[in-house]
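Before I ask anything, here is the structure I am working with.
Every protein chain except one is present and positioned as in the full complex.
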C-alpha cells in the first residue's frame, strides 16, 4: 500500500495499485489528464471547504447518532399532529420488505429482471383501486398536493376549461402546491382557483357551490374527510352538480378511511386522489409522503395521466408479466408535449403500501376505521368538556377535528408550548392560516392513541388551559 | 365470520371457516377429540392465568417499547465494561446480512438447498482459521467458556489424563462454566482444575507452572491476552513446557487482537478457543456470545471435536459444495457415545462474523488492533495520573487493564455508582472475585472510545475519587 | 417461485393485522362506529382485498423481492449514477428520531433534522458555489419544476411576467427540463446539436430574445461530451435578460472539478438519490437539491433552515416565495443520508469518485469499442469522454437483426441488469449508455464488458436465441401486443378481470 493512502470502503478501485493499473492501461499518468474537455477557465482549483471526512463507520455512526439525539420524536412524546402527515402504526413486515436490498437499491430494469417489483407495484394499484373503487390507478406521485395539481390539470385538459372550485378550508401546504401547478408563465394557460365556503358543519356550502359552478368550471375538487376532518355529507350532490355543469369531480381521500367510508367512485367522483402515507409508511419528517391518482378506466381519462401506468401484460411464453402502458404520453416519451412530467417519484412506498393493504385486508380496514372513529369522537367528547374549549363540529368527523381554544383566552401557541413541556405535541395550529376559526387547532387521533392516552390528553389540557 | 372470533395473524388456519373445514375432513366436531391419547387425569383443565393477549401489533409494539425504555444502554452512556462481552463497533452490513430472512429464520436443509448458508459458514471457519493460524475450525459453540470446557475434555480424551492447569486470574463466569464441564457424577471421570498463580506483571508465573506440570497434566489452558488484559509474554515457553510434559496447550484468544498479536499456532498452541462476539456481533445483554474451537487439521484432534464440522465437498456434477464431516462422532450420530454433545448453537453469529472479517480484511484488523492498543494505553496513562488510583501493570496489555482504587479509600461500588450518575459505566468490579487485587476494576477500551471520551473518563474519575 | 398475485391469495376470515378492540370506556361514551358516521357516506361493501395471515404476506413479498434483480447483480444504469447505498444510513433512518418525526413539530424538537438540512446545504454550497439550497423538490424533475416556477416568479417580480415566456434548452437535455417548463406555462425552445455534439453559439444567439425567461441545460451531457462554450452561453442568456439553470444530473464525473458559480449559472440542481449515495428505491423517494445564488433566494419555496447561534430556526419564506412545489421539507430522511454520504467521503473522497468514474468510463470505452459491432456517438471527436459515453449497436443490428432491447434482455440472463439506452429522441441507432461510476470494481466492469462481448457473439451465432431472450429470468420477454390498447391494458386487477370477462 502507498504510504498513508487508504482505499475508501465505498470505492473498490481506490486501492492505489488498482487505480495505477487503470491509468496505465489508458496510458495516462494522472486522472487529471482525462478532464481535457473542460477548459481551464472553467475549472475550480481551490480546496473544497468541507469538514474532514468521517470515513470510518464507527465515527460516522456516532456523529450521526449524536445529531439525531437532538430530535424528540412522536414515539417519545404523545403527538396529535396530523393535517397532511399522520402517525399511524407501520407493521414491522412493511419495514422488512421495503428494507430488502432488492427493492431498496435498484433504479430500473427490464420487465423480466424487475418482475417481482413490477408485480408488487401492480398489487399496489390493484389494492388501492379496490379501496377507492376505481379500475385505473397510476403509480404514485410525490404527494397528495402534487396529485391534486396533476388531477386539476387533467380536468382542465379534459374540459378545455380553466377554473376549478376548491374548498375554502384546504390544507395551506397542499394549496400552495396546487397554486403552483395552476399558475402559468403565459397567463392564458393559467388555471384559476375559486374558493367555496364551508357551512356551519364544516362541510362545503352546497348553495355557494351551486352559485359558483358555470361553463367555465373545469372541475370541483373536494376532500373526504375534508381538511377540518369532517365527512362531506353532500358528496353525491356536489358530484351531481359538477356533472350537470360539465365539470369533472375530483375527490381527495384519506385511504385509511375507506374501510368505513364510501369509496369516491360510489358518489360520483371522476378522479380520486390522496396520500398513500397513512398506508404503512413512516412519517419520517414528511419524507413518507406519496400521492395517488385513480379514475375510471376509460381512454378519455387514461390519456391524460402524467404518471407511469403499470399494466398487466403477457410474455411470449404466455406467462403473466407487467409492462408500462401509454409511455409515449409521459415526458419521457414526448418531452414538452407529454402530460405534465414524470420522473423519480415515491415508488418504494408503493411497495410498502401494497404490503400494508395485504396485511389489513377488508376486515382490517373496517376494524381500523371503526376504532379511529370511536377514539376520535371520544377524544373530542373529553376535550369538549373542558372549560373554555370548544370542539367546533358536533361529530361527523373521521380522525381529525377542530378544537377552538378561543374561550380560554390563550393562544394555541401558548397551549401547545405548555403541552410540549408535558410531553405532548398538541394539534396543528390553524390560527394563522384560518383566522376565521379563531384560536383553533386540528387534533388527529388514530389507532396509536389508547383511551389512556386520550384521558391523559384531556387531563393535561384541563391543567394547561386553567387560568 | 363467526361472531367476535378473529383469526390470529400468525395462524392462517385460525380463520373460523377453515378450521371447521379441516375438522369436517377428519370427521370430528372439535379439535379436543384429537387429544384422545392423553388420559383425562393428565389433562390440565384450568384456564391459563396469562395476561390478556396483545394480538394487535400496535399494542404489542408499544408494550414492548415501554419496557425497553427502562433500559439504559452503552450507547446512551459511556461504558468501559468488558470481561467476557465487549462493546465493539458492529458494521451496519453485518446487521443487514444476518437480518436477511433467508439466514435469520431457517433451521436446516440439504447441502443444495442451504448452499449459501453453508458457504457463509465455511467462510467463517476459513477466515477465523487465518486469524488463529489453524487449519481446522469447528462451527461455533455457545460461548468462550463452553469452548474451553469442550477443549479441556478433548485434551483429557487425547491424553487420558485428568488434570488441567488454569490461570489463577480467570473470568469467574468462564471458570464457573468450565468447572461444570470438568465435574462428573462419577468422580473417576472428573477433571481437576489446578490454579497457576500470576506474577507481578499479571502474567503466568512460569516457575509455578513448571512445578505443577506432571504426567497427570492433560492440558495447560491460558489466555492471550489474559483476563486481566495482559499479553502472556511467556506463551512459547508455556507451550514448550506443556509439550515436554506430554500435555496439550489450549490457548484462549480474543480474535480481534489477532491483527497485531501473534496467532496461537505460532507459539505452540495445540487448540485455540475464544469468543466470536467481538467479531461483528452486538453484546445484546450477553446474547451475542459465541465460542470457537480450532486446531491443527490432524485426525488426532479432528476425531475429538464435539462441534459440527462443515467441510468443502464436491457435487456429482463436480461443483464445489459443502457438507458435514465426522458427523458420526457427534451426539446426533452416537448419542451418549458421541463427543460431549451438540445441538442448536450460535450459527447465525458465524455469518455475522464472516461478514465482519471480510469487511476488515488484514489491514482492518491491523489498524483496529493498533488503535485499540494505543487508546487503551492512553486511558491507562491518564487514569494512572489520578491521586490514589493505580494502574496495576505498567503496559503490556491489549484492550483491558486493571485499575486499583484502593488508594482512594473508596470501594469500586461507590466509584462506579458515582460514575453512573454522570453517564459513565465504570470498569468491571474485580474486588469480590479477586480480593488479592484490592479494590480493582477491569477497564475495557476499544475503537468506540475516542480520545475525548477517555479525557472525559479521566476528568470524571478525578472528580469522583476526590475526597 | 411461481408466485400468484396477492389478489388471488388468502382465504375468508384470515387476518394479517389486528387492531385493538375499542376500549369499553370509549365505546360507552361514544357508541358504536356506525352511529358516528353519516349513513350516506358509510361503506356498503367491504373492499375486495386479500385476506391473508402475516407470515403469508411476508413470504409473498420475500418471493417478489427475490424476483427482482436490481443492484444484486451489476447495474450500470447510465444517466442515473448507480451508487453504493451505505446500510448505516438505513439503520439510522429506521430510528424513531427519524421515522417517527412529524414535519410540523416545533423546531425545538427537530434540531437534529434541521442540522442535517443545514449541514448538507452548507456542503452543497461549497460544491456548487451557490448561496442557498432547498431540498423540497421530491426528485430531479421536481427541481427542474422548481426552477420553472422560480423563473416565473422572478420575471413576474420584475414586471416581465407576461412577456418572458420562453425557456431555452437543448435536445440533449433531460426531458424533465422541457416538460416542467411546459407545465409551468412556458414555451419551450429546443436547440439542436451541431457536429461537435452540442448546439452552436449561433443557434443560441438566434434563440434568445426579450421573451427569453431562462436557459435550462446540462453539461456534460449523457454522451460524455462537455460543452466548452458554456460560459459564453450563460453570458448570452444573461444579456438577453434570462436566468441560467444548470441541470447537474451528470455531476458525478465533475464533482470537485467545476462549479455552477464559476460558470456563471444562477441556479443548479443535484440529485441526492443519484450522486449522493441515497438509495433509489426503484424510483424514489428522491430529492432534487435545488441551489441558487443570492438573487433568487427570495423566490425559494419554504421552509428553509437558518442558523441562529447554535440553534436552527425555520424560515417559511417571504412574499416573493413561490410557495411550495411539494408539502413540507421534502424527503428529509434522504437528506440525512446524503449528508452522511458527503461526510463519509470528504473532499478527497469526492475528488477520487469523480476521477474514478471518468477513468473507468474511458477504460470501458476503450474495451467496448474493441467489440465488433459497437460504435460510439461522434466517433471523430477527439479526447477523453467524461463519466459516460453514448454507444451504438446499430452495426450489430444491421448485421444480425438483433436490436438493443434484445441485447438488454439477454444481458439480464447473465445477471447484468438493464443499461439505459438513451432519452428520446435517439440520434444514433440502438444506443446504449452504461455508466461505470465509482462503486463497481474493475472486475465487475470487466465482467460487464465480457457479457456484452459474449452477447454480441451470440447475436451472430444464434440471433433468434438473443431475440427471444431472456431465458434465465423469472418470466420471458413481453409479447409485442399493444399495451396501449384500451381493451388490453389493465393497471388494476379489477380492470383485468373485467376486460378478460372474469368479473
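Letters A, B and C name the chains as they come in the text, with residue numbers starting at 1 for each one.
One rule holds for everything that comes next: contacts are C-beta pairs under 8 Å (C-beta built on N, C-alpha and C of every residue); 3 or more make two chains touch, one makes a residue touch a chain.
On a predicted model such as this, the values are computed, not experimentally measured, just so you know.
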Since one chain is left out of the picture, which of the remaining chains does it touch in the full complex?
-> A, B, C
Option from B:64, B:211, B:244 or B:466 whose C-beta touches the chain left out = B:64
Out of B:283, B:389, B:402 or B:464, only one touches the absent chain, namely B:283
Missing-chain contacts on chain C, rising order, are 1, 11, 14, 53-56, 58-59, 62-63, 66, 71-72, 84, 86-87, 91, 94, 415, 439, 441-443
Write the list of chain A residues that the hidden chain touches.
-> 1, 6-12, 15-18, 55-59, 91-93, 95-96, 101
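The rule is simple: only the chains that are shown with their structure count from here on.
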Mind checking the centre-to-centre distance between chain A and chain B? Centres are C-alpha means, answer in whole Å.
-> 47
Which integer distance in Å separates the CA centroid of chain A from that of chain C?
-> 18
Measuring from the mean C-alpha position of chain B to the mean C-alpha position of chain C, what distance in angstrom results?
-> 46
Note: chain C residues in touch with at least two other chains are 13-20, 51-52, 54, 58, 62, 86, 88, 90
Would you pick out the residues of chain B that each touch at least 2 other chains?
-> 1, 6, 9, 57-59, 91-92, 96, 101
